[in-house]
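Before any comments, here is the structure.
In this view, the complex is presented without one of its protein chains, the others remaining in place.
A and B are the chain letters, set down in written order, and residue numbers restart from 1 in every chain.
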Amino acid sequence: MQLLTLMVVLLLLTMFGYRLGRSRALASASGNPRLLHSLPSYHGYYVALWCGLPAVFILAAWLALEPSILHGMIMASLPADLQGLSEERLALVYNEVRNVARYGHVPSLPAVGDAAQHYNNIRTTMFFSVAAASLALAVAALAYAHRRIHADLRARNRVEAAVKVFLVAASTMAIFTTIGIVMSLLFESLRFFQSVSLFDFLFGVQWSPQMAIRSDQVGSSGAFGAVPLFAGTLLISGIAMLVAVPLGLLSAIYMSEYAAPKFRAVVKPLLEVLAGIPTVVYGFFAALTVAPFIRDVGHQVGLTVASESALAAGLVMGIMIIPFVSSLSDDVINAVPQSLREGAYGLGATKSETIRQVVIPAALPGIVGGVLLAASRAIGETMIVVMAAGLAANLTANPLEAVTTVTTQIVTLLVGDQEFDSPKTLAAFALGLVLFTVTLALNVVALHIVNKYREKYD
Amino acid sequence: MVERTAVISPTQAAAGRLKQRYAAERRFKALGISAIALALGFLAMLLVTILGNGLTAFVQTNVRLDVTLDAETLGVDAVNPSADALGAANYGQVIKNAMYKAFPAVEGRAERRQLAALVSSGADVSLRKVLVANPGLLGTTQSIWLTADDDVDMAMKGHVSRQAGAEGNRLTDNQLAWLDQLEQRGDVAKKFNTALFTTGDSREPEQAGLWGAVVGSFFSLSITLLVCFPLGVATSVYLEEFAPKNRWTDLIEVNINNLAAVPSVVFGLLGLAIFLNFFGFPRSAPLVGGLVLALISLPTIIIAGRAAMKAVPPSIREAALGLGASKLQMVTDHVLPLSMPGILTGTILGMAHALGETAPLLMIGMVAFIVDIPASPLDPSAVLPVQVYLWADSPERAFVERTSAAIMVLLFFLAMMNVAAILLRKKFERRW
């Protein structure tokens, strides 16, 4: 609330700066804007930027740093008996302090109540000093910029330079995101590999992270062997691809080569609806309808089917990916030049002969690229498998059994009560690193193939 | 030299061959149609399942009781009760008494407990609302509709059989008999399920609502939009209009394309490591959810923005520059206004995608059980898809119905956003 007030005050100050800049510029040109180097409004922006930017920087820095500063100061002020607690307990205590301070919960220890009091005091003091600092800076900068306004000031160039800096900064966001992903995955994974060897992780066939909670078993080799996860992921994505590739490809072919425009206009958006449905909905449907259906059918013909079979999850995932495959194939098929089709028709080939023997072979590289992209989608898909595939890390190729996947385990390891820094939690990051690497590699290869293909027919 | 007559006047063999080729043609075409039919059939099945399971959740079984709002039982001053006292009064006992009065024959603690269980344990809250709004009712007997328990609700809606002991039926013989009596007296009815749209989560299905999740989704998406839109537009402008063609911009482009394909669960890990563990932002807060979703949607918006700007013909740019506009003026005065419909369409679609995103939000703790409606983006909160996930995980039969209803609400919002995007595109579509 206080923060909001401060921001409104800053905003008003900035708007005031704009008007001030404008009118001073006009005044310095005795009311004739043509004598100015830049339009009066640029002078206004110039002053407004000077006024607003430094203050906003201070505020942003404070917002980002406040939690860690508070944490450090509160921790230091805790009584000695509390300070001696284990790190995890300390984290819980700190959490309680925050809840007491912010939401008025009842403290369980008097020391916590005191700390909460202290927390609020520091917070208020800090806020008011930051607010005062940013306001003072804003006013000072406003005065400085205001004094610099005169007819020859190249206000437009200054403002544009500032905007350009913003544009460049924004465009680096993508790079920082990637760096952030890589750093956080690598950093936590390295800590994981201090207690579990990389080899055991990549090639071990025993996955039972729960056991590792007991201290005598932490990092015991075999408990973090991820092979069953990799196998399960491959099995489910494989089933999904078996569903999605033929169905997606055939529908794309029918749409682009056979369908009347009216049919296409109706059916294409309908197919795209499949892509717009959130995956959590597919997961619910898989668990509620498809998995029991498959299990019942299996029982009818005398097969034992797990109630969370890989088949059910894979099937539903495959349906979800159909529009993805079909729209990629559609692009690729449409890129095949008409002259090739005419060549085949001119020889007396039927439509399906032309498609199967000329169009598809010509489009094959592009289709392969699209399939790789779809595979990377399937491997990274999370909610369907979390809801419809099991947690049992079976090493099997039987689609009727329950398997677990990399993404399922990442979610399970991190959801619910977690102890930070335990190998169990860190394992999620190691799995994430594997997932990121594999999907990235698939994407790079696929995009390369698709681009090569595009160039060929451009 | 080739046999020519074979083609000019088809021999028997050639005619047979032709027949085969046309059969193959028909088979191929049928294959294509069946692929489409299969995909659409699945879509229909999914929607029918959701509708079939979820439509009934929009009504809720209520039971009418003659409730005596007697001051002594409530534990408040009969003459001039304070508002605080009315707020904290013992409404549960009043409801129980009303129940016993409706079935005077029922005796014994166990039986009476079963009887009281027909009404939702949250019915006292609605009764409190009645009395707090109108304290004059104190001491009178009112005929009031109260929310029934979820087991009653399921039996009344036919989701579980009313045969005692049937699968999924958790009501006892006695309870079923009482229910029959109530029904004969006309004291059971289905009313619009207001709780679903006004309350937060609850362990009791009949009290569980979506409002908390809707507000949470709204806060999250607002943060996402606030972060994503300026950054996305700025990046598109830079890459399309200003960036020199060099290694650095190539790197940015490759990055954007790859980020678009990174599994969303990885973004969840990023949010956990950076926003929660490093910056110490609060867990389960829409602020963090919104930031993570912003990182996920950013590539989509950039790609849409660049496509929209590419569609603006170079002649417009040349005309602007030729008149002496600066490059930035050319962008703000011509390129951006002309490409804005395309950018907005892309943004809406990106937001729609973000609205359905679940996995990364689980990583940053948005799966907690949260009853309160969040008041700010810093309060712990659920979002719609996570609410779907949580309810789907709950064992009670009534939650299947509510999960489906939650999905319908989610799909409704998604459909609205998509329609908005389509209308926008239609309205401003421009062919150069």
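Keep in mind that, in the parts below, a contact is a pair of C-beta atoms (placed from the backbone, for glycine too) under 8 Å apart; a residue touches a chain by one contact, two chains touch by 3 or more.
To be clear about the criterion, contacts and distances are computed from a predicted model.
The chain that is not shown carries the UniProt protein name "Phosphate ABC transporter ATP-binding protein", picked from "Glutathione S-transferase family protein", "NADPH-dependent 2,4-dienoyl-CoA reductase, sulfur reductase", "Phosphate ABC transporter ATP-binding protein" or "Xanthine dehydrogenase". Across A:Asp200, A:Glu353 or A:Glu401, the single residue that touches the chain missing here is A:Glu353. For subunit A, the residues in touch with the chain missing from this view are 261, 337, 339-350, 353, 357-358, 361-362. The missing chain lies against subunit B, touching residues 1-4, 6-8, 10, 13-14, 17-18, 21.
Note that in this section only the chains that are shown with their structure count from here on.
Against subunit B, in their complex, subunit A makes its touches with residues 64, 67-68, 71, 156, 160, 163-164, 166-168, 170-175, 177-178, 180-181, 184-185, 187-188, 246-248, 250-251, 253-255, 258, 267, 270-271, 273-274, 276-285, 287-289, 319, 322-323, 350-353, 355-356, 373, 376-377, 379-383, 386-387, 407, 410-411, 414-416, 420, 428-429, 432, 435-436, 439-440, 443-444, 447. Only residues 21-22, 24-25, 28-29, 31-36, 38-40, 42-43, 45-46, 49-50, 53, 230-231, 234-235, 237-239, 242-243, 249, 251-252, 255-259, 261-270, 272-274, 277, 279-281, 295, 298-299, 302, 326, 328, 352, 355-359, 362-363, 367, 385-386, 388-389, 392-393, 400, 403-404, 407, 410-411, 414, 418 of subunit B touch subunit A when the two sit together in their complex.
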